[in-house]
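Notes follow once the structure below has been shown.
Here the complex is missing one protein chain, while the rest keep their positions.
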Amino acid sequence: MRLNPLTVKKLRRFRSIRRGYWSLILLGLFFVMSLCGELFVNNRALMVGYEGRWYFPVLRSGIYTGEDFGLPYKSEARYRELDALFAERGGGDFVIMPLVPYGPLEQDYVAGSYPPYPPSLERGHYLGTDNLARDVFARLFYGFRVAMLFSLAYVVISFAIGIVTGCAMGYFGGLTDLAGQRFMEIWSNIPFLYLVIIMRSLIPAGAGTTERIVTLLLIMCAFSWVGMAYLMRTATYREKAREYVDASRVLGAGTFRILFRHILPNTVSLVVTFVPFTAAAGITALTALDFLGFGLPPPTPSWGELLEQGTQRMDAPWIVTSTFAVMVIVLTLVAFVGEAVREAYDPRKFSTYK
Amino acid sequence: MKYRFSSLLLLPLLAVLLLAACSDGDRAASTASSTTTLSEEERAQVDAFYASKPDFFTYATPEALPADLVWQDGQDEKPFADPNAKRGGTVRSFILDWPPTLRFVGPDSNHSMRSVFLDDNKMSLCELHPVTRHWIPGLAREWAVGADKRTVYFRLDPDAHYSDGVPIRADDYFYTFYFMQSPHINDPWYNNFYGERFSNITRYDDYTISITLSEAKPDPLFYTTLAPTPAHFYRVLDEHFVEKFQWRFEPTTGPWELLPGNLKEGEHITVTRVKDWWANDKKFYARRHNPDRRRFTVIRDFQIAFESFRKGDLDMFNLTMPEYWYDRSQNIDEVKKGWIHRAAYYNNVVQPTIGLYINRANPVLDDKRLRQGIHYACNWQRVIDFHFRGDYARLKGEADGFGEFDHPTLRARPFDPDKARALFAEAGYSKAGPDGILVNAQGRRLSFAVSMSNSPNVKILEIIKEEAKKAGLELNLDVQEPTTNYKKIMSKQHEIAFSGWGVGLPYPRFWDNYHSVNAYGVDGKLLEQTNNITSTADPELDAVIDRYRISGDIAEMIEMAHWMEEYLYDEASFVPGYKMPFYRLGYWAWVQFPEGFDVPLSEGPNQYGLYWVDEDKRAQVLEAKKQGRALEEKTKTYGEKPE
Partner (left out) sequence: MRDYFIRRFLLIPPTLLGITILVFFIARAMPGGPLEQALMQAQMAQQMGGEMRMGQRTGQGSNITPRQREQLAALYGYDKPWYLAYAQWLGDVVRGDLGKSFRYQKPVWEMIGNCMPVSIYYGLVTLVLTYGVCIPLGIVKAIKHRTWMDSTSSVLVFAGYAVPGYVLGALLLLYFSFDLGWLPRRGFIGEEYEGIGLWQAIGDPAISAPGLLWSLVKHSILPLCCYMVGSFAVLTMLMKNSLMDNLAADYMRTAVGKGMDFRKAVVRHALRNSLIPIATGFGNNISLFLTGSFLIEKIFNINGFGLLGFNSVVDYDYPVVMGVLLLSSVLLLLGNILSDMLVALVDPRIRFT
């Protein structure tokens, strides 16, 4: 694949910005890890050797029941118990568990004591458990995956709408601008919570988790593009007033050429500056909605739900502290990346005056 | 106007807005009314209402009283207050929300201060003795149950008067029906209660009345012990009622009143003890409701309220929730050093029917075996053992806490995945899909939506959901904002609903929840807005419910109740959840409770108001706290923990 030399230059410049570059590497690593998170954080075994046969439960789309491993129950095999059982029994059977042997939904109650359980290396709850004895690390980890996927889609959709509308308004001005502005003014004033409540109630009761999440995403995007559109409108106005636009128009450039060749590239730095903030805003908004109980459908792992539990359980500080820390770290990384991207995309070099 | 100094900085527009702002909202609660009696004209209007229903409102003379009445006065019962209780002092507690109104009826009257203003305050004709459950006098000094088991005769206590000094007379009871039946109060619940349940009220003289029920009841006193409504305060009702009385506090018959100036909107509200409360020296009311004032501060966050309690800003705090009883308060300094005492009170009250209501109108769920399977697939014991720390208990069934009406042997089905799977298999769901959820021959997954409102209770269902997977059942949580959820359930659009009904003494009721007239209309369509949310419609059950409703014989009713409980157990459309047979409190050591505190009917410390505040002790405890000196640690248990 051959890259445009300009792009190569930008990439090189981006690499030279250490903080942003390493933030991206880290974030990317986390993200890829979370995408194949089942290999690292899961209550399903990576591999089971039972009576001479090998099983790979984590790779299978369905489940193995307890009966498959000679246990007297028809629900999914409990691999940690199985592990302990095989170890006790001796022989060739074995279970290999992931690094963190808990799933995000699994409730790991211990008879005689009550959740939230504090962090324990021995039990493998490195960050403790929440109110329902679910592993905080696992919930944070899968919560990260949900949040990242969610906010990526959020940025793409809301920017696409925002840029198109904003550009059109700024470039065509006049009636388009007026009508667009009126619409945006009306639209951005609708109490967001109302629509969330309405749309939630319209989802059929039997809908699955994914449908619910996508609906939520669309509702949020329906509101988030307005800010971008305002910015693009002003930026387009500014660019349009410049001589080179007039010049290219005199030279016979069409509307599309002017928009895509001249105005858009010149506003890219502005747009890109807002990418990290919008991504972060997506995560923040999702978290806030979850915090209020109007976000992701339970029991989907989510940061907002953990924060809600954590603020209600200040006596179990591991919940709120770890969630708070993870959230701040991830969002800060996102912002660093964005800062660096912005520098790299800036077509002008930074000037130092002595 | 307060905060005015910030206006220096304002933009002109905002300044205009600021000027438009009214006073800081100290809308005084006014109890004063111009006169203590109705004018001729007002009198005539109210009388016209009575005259329009001559069968309902009857005037008679004392001679008309049946001669064979057995008058009772409850004086054989023992008082239950502590003779050592001291009057005086202040108790500070909190409310999570500012009450929207001071009215007792009408829209939004079900609010955070309701129990303070009304339920634990306003007196009725008779009260239940909280220990023996026998009747003791309230506003009535004597009462007698008529031979028809429908009519109850009352002689009002001539000492009784409202907090504004106006005596309570028979007229106030006439007026109560005028008031409660009025469309102007905009309260269907009261309209229905006072409109349907009673058939007559008769005035014999200023202090003697009888109230007649529409249907005979084994113990009609339960339904006729009404509270009076002060005619001189509400006067002739009109369509402005709701608004007019939004912020006016009714003169009360009870010990607590709200005086003008004792509230600051959104911040705090203080009720004070009625000066010379008429029941001060009555046998069953002396030494009760002891503090001089009770102050309620708005704290919108429970946790912050608890921290305020720890700091001593609040005197009493409800520690019923397990996390507060154990994790939060067990090992803190204030408790260890004996500055804060704790107590658990096991009571014996009727339990709301909390659990899963399965909608039989859904064709898939209209299968008894499937519903029974769902019963076995719900692990309530796990919820109770871990989420509620083993303190709560499993609800027995439709009736729990009604004494002999409770079924003697029948208990809710326990969690048993194998039995559940066997029943699901009978219903056709015998194969497990790849995700472990059962499917039937048509490929339908055994998956249902549980509709519920957005509240901390979602956590409970998350446990049930996770455990149900073990039986091959998937429950999707359909969490909605409360009114949306309510509408969904009331239009019977749910598959399964997690909900609870309030229940009342003296007998369990089956008509509202299980009679077919509340399930389907004459056109065969599902009825909306009725309490039969399981859409149960069965002629055999209907027949028993109808007989049960009009029966006046306790033994027969008990027998029928047991039959219906067995029947409903078998039909399995209600999965009984949990019950909470106690309440728990934390209080600073200067708050004192009677030594052998034992009132099994109480649901909170203020219901019978038996505690008192020792202001001398307050100073001592505060001094000890200042010096870090330890006092005696006290955590008490009152009553019996049920098995």
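Brief remarks follow.
Letters A and B mark the chains in the order given here, with residues in each chain numbered from 1 onward.
Basically, a contact is a pair of C-beta atoms (placed from the backbone, for glycine too) under 8 Å apart; a residue touches a chain by one contact, two chains touch by 3 or more.
Keep in mind it's a predicted model, so treat the numbers as computed, not measured.
Which of A:Y50, A:W225, A:F291 or A:W318 touches the hidden chain is settled by the complete complex: it is A:F291. Screening B:S499, B:S551, B:S573 or B:Q592 for touch with the missing chain picks out B:S499. The omitted chain makes contact with just one of the residues B:P79, B:P100, B:P260 or B:G552: B:P100. Touching the omitted chain from chain B are residues 1-10, 13-14, 17-18, 20-22, 24-25, 27, 100-101, 107-110, 112, 114-115, 119, 183, 186-189, 191-193, 223, 242-243, 246-247, 265-267, 297-301, 303-304, 307-308, 310-311, 313, 349-350, 352, 354, 455, 457, 481-488, 490, 499-505, 509, 512, 518, 529-531, 603.
Hidden from this view is one chain, which touches chain A at 19, 173-174, 178, 181-182, 185-186, 188-191, 193-195, 197-198, 201-202, 230-231, 234, 237-238, 241, 269-270, 273, 277, 280, 284, 287-288, 291, 307, 310-311, 314, 320, 324, 327-332, 335-336, 339, 342, 346, 348-353.
Going forward, only the chains that are shown with their structure count from here on.
With centres taken as mean Cα positions, chain B sits 44 Å from chain A. Those residues of chain B lying in contact with chain A across their complex are 302-303, 322-323, 326-328, 382, 385-387, 389, 417, 421, 432-436, 447-449, 451, 454, 458-459, 461-463, 465-466, 469-472, 476-481, 484, 488, 493-495.
On the chain A side of its complex with chain B, the touching residues are 61-63, 65, 73-76, 105-107, 109, 114-115, 131-133, 197, 200-201, 205-208, 293-294, 297-299, 311-316.
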